[in-house]
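A single protein chain has been removed from this complex, and every other one stays in its place.
Entry: chain A
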Amino acid sequence: MKQTKTFRLVMYAVLGSMAAALMFFSFPMPMFLSFLSIDASELPVLFAALLFSPIAGIVVAGIKILLYTLFMGAGDPIGMVSNFMASLLFVLPVAYVYRHFGSVKGLIAGLGLATVFMAGMMALLNYLVFLPAYTWLMDFDLGSQGLLSIALAGILPFNLFKGLFISLLFIPLFLKLFPLLQEKSYGAHLQRKTAANQ
């Protein structure tokens, strides 16, 4: 299959709407704070980043969050931004590590690294940006101690769990789907590799 620009455009759109569709089936986890919910919407974003390019990952994450907002209402803009940031912070490290090693081991290392990286960065971002944004909206000062404890005790373990959940879903998906896709030689870097071998 020749990879045209049209094909890439359509593919990003399809992956984006898949991600949004998966996001509709989100569910809150009983042991975490009620406003944190988990879903499988990161899977298509990961696919885009690994099959095409990290930029494709960003595009698909953007489509996902915009679609979700359009269909579910813009009641929580801060949550939308933080969800988008979490997508990027998770998917980009996976894409870069995988591209560097290019094997299943590389993928697993990338997923592990990305989980820790995303959870750490999201705790930091929540402490510095998102939680203060909420308290500003609520016009109430929780104090830096209060913010710190929510970020460390609430946000950090949740994102570690979320990263683990997505990784556990993605690895079997990747193992089953990638040979199939490689055969069809989707993906710019896969094509480049075959070209280099010839």
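A few notes on this one:
Please note the rule applied: a contact is a pair of C-beta atoms (placed from the backbone, for glycine too) under 8 Å apart; a residue touches a chain by one contact, two chains touch by 3 or more; residues count from 1.
Following the convention adopted for this analysis, contacts and distances are computed from a predicted model.
Missing from the rendering is one chain, named in UniProt as "Energy-coupling factor transport system permease protein" (options: "Glucose-6-phosphate dehydrogenase assembly protein OpcA", "Formylmethanofuran--tetrahydromethanopterin formyltransferase", "Na(+)-translocating NADH-quinone reductase subunit E" or "Energy-coupling factor transport system permease protein"). The residue touching the chain not shown here, chosen from A:V59, A:A95 or A:M122, is A:V59.
Contact with the chain that does not appear here is found for just one residue of A:I38, A:L113, A:V129 or A:L181, A:L181. Contact residues of chain A toward the unshown chain are 1, 4-7, 9-18, 20-21, 24, 34-35, 40, 43-44, 47, 59, 63, 66-67, 69-77, 134, 137-140, 168-169, 172-173, 176-177, 180-181, 186.
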